[in-house]
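One protein chain is absent from this view; the other protein chains keep their places.
As written, the chain order gives the labels A, B and C, with residue 1 at the start of each chain.
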Amino acid sequence: MNSAGSSKAKIGLIGLGLMGRPMGLNLLKAGYALTVWNRTAARAEALVAAGARLAASPRAVAEAADVLFTIVSDPPALEEVLWGKDGALSGLRRGSIHVDSSTVSPALARRAAAACAERGARFLDAPVTGGTWGAEKGELVFMVGGEAGALAEVEPILGVLGKRWFHLGAHGAGQTIKLAMNLILALQVGALAEALALVTGAGIEGEKLVEVLQSSMARAPVLDVKAPLLLKGEYAPSFPLRLMHKDLGLALDLGNQLGVALPATAAAREVYNYVKGAAKEDLDYAAVMKFWKK
Amino acid sequence: MNSAGSSKAKIGLIGLGLMGRPMGLNLLKAGYALTVWNRTAARAEALVAAGARLAASPRAVAEAADVLFTIVSDPPALEEVLWGKDGALSGLRRGSIHVDSSTVSPALARRAAAACAERGARFLDAPVTGGTWGAEKGELVFMVGGEAGALAEVEPILGVLGKRWFHLGAHGAGQTIKLAMNLILALQVGALAEALALVTGAGIEGEKLVEVLQSSMARAPVLDVKAPLLLKGEYAPSFPLRLMHKDLGLALDLGNQLGVALPATAAAREVYNYVKGAAKEDLDYAAVMKFWKK
Amino acid sequence: MNSAGSSKAKIGLIGLGLMGRPMGLNLLKAGYALTVWNRTAARAEALVAAGARLAASPRAVAEAADVLFTIVSDPPALEEVLWGKDGALSGLRRGSIHVDSSTVSPALARRAAAACAERGARFLDAPVTGGTWGAEKGELVFMVGGEAGALAEVEPILGVLGKRWFHLGAHGAGQTIKLAMNLILALQVGALAEALALVTGAGIEGEKLVEVLQSSMARAPVLDVKAPLLLKGEYAPSFPLRLMHKDLGLALDLGNQLGVALPATAAAREVYNYVKGAAKEDLDYAAVMKFWKK
Partner (left out) sequence: MNSAGSSKAKIGLIGLGLMGRPMGLNLLKAGYALTVWNRTAARAEALVAAGARLAASPRAVAEAADVLFTIVSDPPALEEVLWGKDGALSGLRRGSIHVDSSTVSPALARRAAAACAERGARFLDAPVTGGTWGAEKGELVFMVGGEAGALAEVEPILGVLGKRWFHLGAHGAGQTIKLAMNLILALQVGALAEALALVTGAGIEGEKLVEVLQSSMARAPVLDVKAPLLLKGEYAPSFPLRLMHKDLGLALDLGNQLGVALPATAAAREVYNYVKGAAKEDLDYAAVMKFWKK
């Protein structure tokens, strides 16, 4: 039996941000041996206090892991962690599985998969939805690209971190679906913002629109969560606008590589960009509303 | 007591299309005396068979009605019915109430309200959501602008046609909220179409995206209904694309009058327009997908 | 011989704004008898001082004219002047020619043409380019739709007001080409604004871009005129932004009636709209730059 699939595989975790930390805590609670690394080492404190071992480099994490998780903020961060100085790829064990839960381009996922294969390891792109709340509650949803066999081996671990996973196809398929999903979320919230701007511009309270929305075919959980924030103008970051803006960029890059035009996504991205350019602090993507209400 | 509010007000109904006919049948079933008119008289047959009286002109309908309903396809149609030759306004009774359930501009709603007031009648703009299905089942939702008193008087009738109504403000407020709601619906379906185009362009089955969508924060009743149509490429009109396209135009007109920029709505409207321009037959607005899959 | 074509036809002029006044002065200088009307009568003073007769209504102008010129700000203004109380159509003489140099929709031009025909008069849609400067110097360019015979009769008069005219087709063709031309101008200036925003956002002086532009394939007279204004942020109205915004709306309306998608025009219109919505005073359309530099 492969070590990755053993009942208590040794787990590595690189990236201890808003998502990585609660994921790590859930793995420790479930009894897994966990080795971690983060660019800013201070972020590891809570995990170390809970029993994790702090490694000196991504490479050292990989050397210690049957299953290596990475969850960092963007493609350059993943490239640095994998191919940079003392990068994880240089330490990856034969037979291990690398699960990347960052949101990056499908092309980068395929490049990572090829690099893993060269070292006798397997790769899964497995970006998540559910946000900080889902990470804390162990209710993440994984969108997985890669071999079914590798997925089967890590399922016990995914079951600690989340409730559901979808096997969507070959390497890159997880990222492709993730980008498509974030495109939909960004356009839904952007559409609500345009609708609220129109309604309030006409002198009607935005609350009236939200009330009708909630009994309509357009109601959606994301709008239930974000509508009150748009109405109040409170944009403390849950899913930061800068990351949604990045994901829209990745979706547009993919569309432009494939020759698939995405006109509304392109328009919405520039609205998010406008707000990002004017923002002084970190904001939730609900702050797209600031294009109108400054 | 005002005749409009009597326990069995005489009702007029102008516009016997996909919405008007089932509304009329429900009114007849509830025991209301109903006088109807339609530009194409043949469309009145089912209603006449069920007991409605067919009038010779919009004016004749208004002359016979305590409460006059209109539900026609667009602003020019409403203008013709109200101000045209033998138009309804010329027959409107003092003390009657005119309820317009067409989707038109807030400005036209206010103009109709003023014209009613000149004749001693009251006006409510009361566009609906729920589609043909809601009209048949008596489950429409009304978005109402106008005086609360007039609304109170017609509530028994609205209760026959629908389950809910929202009083949203002065004349025009119903139309404003309706346009904002359709903007959201059009952008949600448009976003799903862009996401499907991206995913299938990348060689992944669209069904995979829909599966993930349905367990995500982005899930919405309108997407549950439309996603299978987009996947199958079946676009028999439920809510016709030409009407959604018209409503997006009305929303953009309003935004441009108010100086409220709507970038994603503008982009989406041109996608719907592209499909409308290429279409040979009447299509549901889910056919926005044909921008990519021809 | 028809009176409209006589060597010194009696001319009527309705609309004495930035364009109408200098046009009227040129007609008086050329020896034409001129009857004028303007909604705000005070605007007629300079023309009356120069020999024009001020009429009491649009109707009175039409009654006095072999050739009636109208040049007002938008479609509702033209409708009011033609079909309103004491409107020009009610006074139009048999055999006269109505030349409308406003920028309106092709559909309105065709409606005006039909109304003229009912009264035994002929109509030309003849919107102009050249701005205030062209109106003053008698260097306007006319884009003409309608019958060649009617155009031939008014050519002596057009020769006083401008240097060139183009016969572009049937009624409405002049307006269609005018809207297409303004679309190009608005997008050229909008493109320069986006390019300047990009360059200055990157820390490079906008003057550098303009210098390169002027020796490139992209150079254009409109950019020569507007670039210095964008660089200085000086937007005294020459061609007001609110009128360019209106013309983009007419172009989009036409495209949406025809099923011709105009994605970049739609995007640009919302940028102009954003600036219009935020503007406190009347601005030139070069002020589209204020979307970025507030």
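Following the convention adopted for this analysis, a residue touches a chain if its C-beta (ideal position, glycine included) is under 8 Å from a C-beta of that chain, and two chains touch if they have at least 3 such contacts.
Quantities reported herein were computed from a predicted structural model and do not represent experimental measurements.
Participant: With the missing chain put back, one of C:9, C:61, C:121 or C:213 would touch it. Which one?
Facilitator: Considering all chains, including the one not shown, the answer is C:213.
Participant: Specify the residue from the set C:114, C:184 or C:236 that touches the hidden chain.
Facilitator: C:184
Participant: Return the single residue from A:52, A:266 or A:289 that touches the missing chain.
Facilitator: A:266
Participant: For the chain that's not shown, point to the residue among C:29, C:164 or C:232 touching it.
Facilitator: Only one of C:29, C:164 or C:232 touches the chain omitted from view, namely C:164.
Participant: When the complex is taken as a whole, what residues of subunit A touch the one chain not shown?
Facilitator: The list for subunit A reads 245, 249, 252-253, 255-256, 258-263, 266-267, 269-271, 273-274, 276-278.
Participant: So which bits of subunit C touch the chain we can't see?
Facilitator: Residues of subunit C in touch with the missing chain: 106, 129, 141, 143, 164, 166, 168-169, 172-173, 176-177, 179-181, 183-185, 187-188, 190-192, 194-199, 201-204, 208-209, 211-213, 215-223, 225, 251, 254-255, 258-268, 270-271, 291-292.
Keep in mind that, in the parts below, only the chains that are shown with their structure count from here on.
Participant: Examine where the copies subunit B and subunit C touch and state whether the two sides share over half of their residue numbers (same) or under half (different).
Facilitator: same
Participant: Just by CA atoms, which chain is the most central one?
Facilitator: B
Participant: Just list the two chains that share the greatest number of C-beta contact pairs.
Facilitator: Among the chain pairs, A-B has the highest number of C-beta contacts.
Participant: At what distance in angstrom does the C-alpha mean of subunit B lie from that of subunit A?
Facilitator: One centre to the other, that is 40 Å.
Participant: Taking the mean of the C-alpha atoms as each chain's centre, how many Å separate subunit B from subunit C?
Facilitator: 37
Participant: So which bits of subunit C are touching at least two other chains?
Facilitator: Residues 263, 267, 277 of subunit C each touch two or more of the other chains.
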